[in-house]
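Only one protein chain is missing; all other protein chains are in place.
Chains here go by letter, A, B and C, matching the order in which they are written, and residues are numbered from 1 within each.
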Amino acid sequence: MTVGGNSLTDTAEHPLQTLDRVVIRFAGDSGDGMQLTGDRFTSVSALFGNDLSTLPDYPAEIRAPAGTLAGVSAFQVSIADHDILTPGDAPNVLVAMNPAALKANLKDLLSGGTILVNVDAFDERNLVKAGYEANPLTDDSLAGYTVYEVPMTSLTLEAAKPTGAKPRDAERSKNFFALGLVSWMYTRPVEDTLQWIAARFAKTPTVAESNALAFKAGYNFGETAELFDSAYEVKPTHFDPGTYTNISGNTAIAWGLVAAGQLANLPVFLGSYPITPASDILHELSKHKNFGVRTMQAEDEIAGVGAALGAAFGGHLGVTTTSGPGVVLKSETIGLAVSMELPLVIIDIQRGGPSTGLPTKTEQADLLLAVYGRHGESPLPVVAAKTPSDCFFAAIEAVRIAVKYRTPVILLSDGYLANGTEPWRLPAVEDLPEISAPFTTEPNGTDAAGNPVYLPFLRDPETLARPWAVPGTPGLEHRIGGLEKSDPTGNISYDPANHEHMVRTRAAKVAGIAKDIPPVEVDDQEGAELLVLGWGSTYGSIGAAVAAARAGGRKVAQAHLTHLSPFPANLGEVLSRYRRVIVPEMNLGQLSRMVRAEFLVDARAVSKVQGQPFKASEIQAAIDEALESLQSEARA
Amino acid sequence: MTVGGNSLTDTAEHPLQTLDRVVIRFAGDSGDGMQLTGDRFTSVSALFGNDLSTLPDYPAEIRAPAGTLAGVSAFQVSIADHDILTPGDAPNVLVAMNPAALKANLKDLLSGGTILVNVDAFDERNLVKAGYEANPLTDDSLAGYTVYEVPMTSLTLEAAKPTGAKPRDAERSKNFFALGLVSWMYTRPVEDTLQWIAARFAKTPTVAESNALAFKAGYNFGETAELFDSAYEVKPTHFDPGTYTNISGNTAIAWGLVAAGQLANLPVFLGSYPITPASDILHELSKHKNFGVRTMQAEDEIAGVGAALGAAFGGHLGVTTTSGPGVVLKSETIGLAVSMELPLVIIDIQRGGPSTGLPTKTEQADLLLAVYGRHGESPLPVVAAKTPSDCFFAAIEAVRIAVKYRTPVILLSDGYLANGTEPWRLPAVEDLPEISAPFTTEPNGTDAAGNPVYLPFLRDPETLARPWAVPGTPGLEHRIGGLEKSDPTGNISYDPANHEHMVRTRAAKVAGIAKDIPPVEVDDQEGAELLVLGWGSTYGSIGAAVAAARAGGRKVAQAHLTHLSPFPANLGEVLSRYRRVIVPEMNLGQLSRMVRAEFLVDARAVSKVQGQPFKASEIQAAIDEALESLQSEARA
Amino acid sequence: MTDVAPPTTKKDWSSDQEVRWCPGCGDYSILTAVQMLMPELNVRRENTVFVSGIGCSSRFPYYMNTYGMHSIHGRAPAIATGLAVARPDLDVWVITGDGDGLSIGGNHLIHALRRNVNLTILLFNNQIYGLTKGQYSPTSEVGKVTKSTPFGSVDWPFNPLSLALGAEATFVARTHDLDRKHMMETFRRAHEHKGAAFVEIFQNCNVFNDGAFEQITAKDNRSHMLIPLEHGRPIRFGPDGEKGVALDGQGRAAIVNVADVGEDALVVHDEKRPEPGLAFMLTRLSHGPYEPTPIGVFRAVERPTYGDQIQRQLLDAQSRSGPGDLAKLLSSGSTWEV
Partner (left out) sequence: MTDVAPPTTKKDWSSDQEVRWCPGCGDYSILTAVQMLMPELNVRRENTVFVSGIGCSSRFPYYMNTYGMHSIHGRAPAIATGLAVARPDLDVWVITGDGDGLSIGGNHLIHALRRNVNLTILLFNNQIYGLTKGQYSPTSEVGKVTKSTPFGSVDWPFNPLSLALGAEATFVARTHDLDRKHMMETFRRAHEHKGAAFVEIFQNCNVFNDGAFEQITAKDNRSHMLIPLEHGRPIRFGPDGEKGVALDGQGRAAIVNVADVGEDALVVHDEKRPEPGLAFMLTRLSHGPYEPTPIGVFRAVERPTYGDQIQRQLLDAQSRSGPGDLAKLLSSGSTWEV
């Protein structure tokens, strides 16, 4: 049997077990290339036709000290033969490249799960660094698991010998050894990975070669070592026919913005300042200059949003991307956009807070900031994405509202969506929503003397949107600013009644968007008295939990909000249909607070603030608890 | 009869009518000195023993074009022989120095009220500038009022002749003519004003002389002209015995901070950036360097709060003052203070928003910003002042909470409190609350090896406050920052469970302050089903409205919040006692929203967003409406 | 925009809004100078935008009958950068004050300068915060007694031109509000400059800082106290040109009597010198508006503008990859068919 052809997948000598789903976590040092390994495994699985979901998890340091807990970087991927919503609560398989990786991740592993360790790394020094007093491989502490000790480092060095690479360099290929081994275990096709290695490392042929050799060695090790009882297969999912790609939330947002620019026929202008986990949107958009996309890495967040606002005044689709610490810095400028009523899209990829917090971890604690975080009465629409691929549509929706209503819009995503991936069936371009962004080019009023004039605050009676006349348009010269404006001239006005009128009109404009967004849909169940209401990235976990609860005979309804401000018009009615509403959120209860204030409904938060997405089981437990409390209330 | 002695007050030739209250508004061009005139009238009335309340109102421009509506500056003062709470809904008397002043203010005047106009200013040019098509003095449009046309300019010029001043200069004394005239009308003592003129203009004797002459001329004009039927007197109020001063909210805050520094035995450090209407706190504090108060005019708001936080780390009482646009800029640094748990006081003198809004006008629309306006879960206490003199105590309370709990605290005031004044009985220094701010000077824990160490996040079990060890203390060297901290070492931690623990602990610390603040007091009335709940500067208007409603036979209870986060522990219980709760606020319903979310009580906002405080009558109308709706519900 | 704009007059450039500065404020004469200059520039009103921050000076855009934005405090250079990059066809002017531009907005200003964004930046320096009623500013002299510094300020001031040169500015100039001709000429040069043109204008705030520049700008003092810079000419001043500026071999600049040293010893002004060293030295000649102070164009060199280069990258990308094709973008990752 030769390595390198698809014949490798024919593992005649080992029995092949079929699984419907498996959750694998690759864990190692920051420098061990675990993100790359996980990404690669994901890609072949996607090509293979599995449904999948991923969860990268890495430290805030670029490369924290080797061997320490702080330096552990992990990538979890779940592959399945059916539609899945989350990267899985607990891994079935943990690949641990060193003791620290084992220690940091063991607690999450399914009991009875499988551990593949790089036994070469379990030396005294690394054990101490990881804080182990005894070697876990020998002290029986792993008794509840199936442990495979694989000398990954030495086998990699051995495999790479033909390349002549120095051991220090060759050793770096050991993640490909691990990838090869896991690829064998789950009967992944290998050709694609070998091609990918060749292309990716084309500039450093020695590295390419040693990675390929390590990969093959890992694969063959699985095949030939007597260690493993069997290999597994996870059959392809039934997908609707179409072209699929595996997409992360940040890429989806970037592409959504490019698409929105095309749909609205507006050039995209991104003013941004790098910040984790939002920077990748800047990186991605920077590549697409042929779409007329201008990206500017500004001196800070204030300048980023300022430049976007300046571009919006000039008739561009002004966008700024950031995370929490950047949102607060941008708030003053966002308030100016509220006051001037110019379209602007602010994208907040939420991360753990407060302050610098947990910059590489996920959280949903900027919702109230988005809705209320500006001085004065400065309402604006807020939209949230729920899955990585939904980020594409959420970005288009944010743009649609911004340009139609001439208002800043905040789009919320989070670190989990940003870096997580899922297979996405590419939409047909002609099916994407239309976005109308007409510029005003003619005077829209007359002055006292009957001369035609431009009234920048003469609104569309339907949308309450003001006209958008851009510099370069003769005859419509006008000035706008942050002082209160007289309706409809836009001249400065300190008139008390005008101020109240303008404050209420701006609020009415935003509230009126409720008429223009879809009603919230309920995934209802006959007889359900409990509604699980969610927003943002909890979608997957809630869905999985609800499915599991129903499978367990519980009656539960589920609804998920894309629009947080204004709420869909039917939300109050929906909430009133249930005896109990729970709101799982990665915060201390922000949507629940908004819903309580708005509808006087006793919505109860189910909070998790750990920098990690909910496990479906956690939400399931909350569902059970809510149902029990309803029952005991009924009994009482 | 001679001018210049108290004998002037003996106005034997005119009947003297006694009033219990009068509301006077001085209005003129920005350059006409109306604020000074109003201030002066206020001072003599305070000295005379009236209760009083004032409302300055001026344009955002330093000196808007003379004669135009935009340039009108006004000062309203109410004086009474009894305890009053507001500067009055509608003036009884309007002093209008030019047509624009008349036009801008007439609509507020009580119908049948008195108008004193400077008839000299009613020439064609000024009428056109003010936008009058016909002269209101001659076209009968003022028929419903008592109008006195006084040639103030020419009489002033005449009076000032002996000084030899050029007419252009002498004319500037005409506000003193007006002051003299009104002083006569309301039998104010004159000696004090003459002394004040001499002192204030000591450096420019000619100006002093012409002001004094104009003042006397005005006084004498009232005395001798046949125009006026009578003079009026407003008897002194019954005040509790003590020493009184007339104080504005901004001065009271500045003094409160000085006092708090003394009480806590901490040097005050103010880092600030000028902004209307907060700048005067910076100005006032800058004078008191002998108290060890350091003030720094920073390069911007971010630097202002940053410097204050740096000083707090160094063991000073760090304070920053600003208004809405500054608060949003400071939010990131406030979040850092939340995370590092250092004491810091942020003072927001709210003004009309959004954006630059109405910078010289009042508003209460930063409440939700104060409570929710930071990324991540970053709770902090919020305190609001209710009257100008209460600003003193509110500042002390904000400091008390900040240093006791090692937390940033936001203190809310607004433009109305900032510039408004009221008589204040000086507290005895020994009656002021104690503030304890002990620095930790010894290690508070031991490390694994048993060596004494400092654990910066080892909390007081009661308050949950962490220790405060300042640089210069040997042996307690430690590092803090904005990344999540391990409990209790303060070292960086990405541990999921620790993060949730810290997020919840910070929230519990702030929530726990509810135990340490007074319960909200209710001014109840037997049988009242309606509660009027307020916060901040609406106190006076609500009080006046409730008193009036009761006088009209209505049953109403009133409660006013000083603590907005956390709420007083008994608030939920208090709200549950009433069938209806209304919340008058100068915003679109911010406190009502918080109360609804917290207590699921159908609290209804009574909103006014006009850059002007509520009139008592407006709130009274809302009370009537609420009571009627209760009745009709009862009938239904 | 190479076409010829229709002729206009000052009135065409004046908006219908009432000017609301204090009577006597230096801002009026600057407004007049700009409104009088515009008809001479062969530009169109609709292609002209004034962007300002907050301050008395920042009310300026309301008075220009062009497109305009009165933004927020300190942020005008950032906002204008976005506009200028998005719309290279526009003429974008930035109006700012010493507080707006050098205090809260200092960072945006220096970054706009280093990037060489195509902006004409007029900084109204009255050495005071006017709009907030008289606090000291980052250009106020040490010891200044103001509302916020009752015992005198203790901060050393910026020299706006030194700062601009330290920030890699390509065009740096100074003028004052009492000389309309000089203002117009300086603004014209700034407008002609491709890239970020920075002009400091000494402006009198007669309410809060009256006479700040009187010692050098008053009619009678000018010839003694202002050192006009002219490209290619030895730097001379004084009623009869009897004074000049010379450098020694150790790089010390000094004011000299021409009679003592001879004209050949004088520095010949060279605004086009690639290195800003000389221009910087000239900004250091005077330590405040009470010593002989250079005015005019200190530096005017060419460097590609930020916007042009961004534009060039767009065009390059389009000629390389063709105009964007959305369907192609969506399938640009690794895809598979089901």
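Before moving on, here are some points about what is shown:
The rule is simple: a contact is a pair of C-beta atoms (placed from the backbone, for glycine too) under 8 Å apart; a residue touches a chain by one contact, two chains touch by 3 or more.
Not measured: the values here are computed from a predicted model.
Within the set A:Ala66, A:Ala90 or A:Leu630, the residue that contacts the chain not displayed is A:Ala66. Note that of B:Phe26, B:Phe75, B:Phe269 or B:Tyr416, the residue touching the chain absent from this view is B:Phe269. Annotation for subunit B: contacts to the undisplayed chain at residues 43, 46-47, 49, 239-247, 251, 255, 258-259, 262, 267, 269, 271, 288-294, 296, 298-300, 302-303, 306-316, 318, 332-333, 336, 340, 425-429, 471-483, 491-492.
By the touch rule set out above, subunit A reaches the unshown chain at residues 31, 60-66, 68, 70-71, 273-276, 279, 282-283, 286-287, 289, 295, 297, 299-301, 325, 355-356.
Taking the complete complex into account, residues 103-107, 110-111, 114-116, 138, 151-152, 154-159, 162-168, 247, 249-253, 265, 267-268, 270, 273, 275-278, 280-281, 284, 303-304, 306, 309-310, 313, 316-317 of subunit C touch the chain not shown.
In this section, only the chains that are shown with their structure count from here on.
Chain centres here are Cα averages; for subunit B and subunit C they lie 39 Å apart. Within subunit C, contacts with two or more other chains are made by residues 54, 70, 72. Within subunit B, residues 60, 70, 325, 355-356 each touch two or more of the remaining chains.
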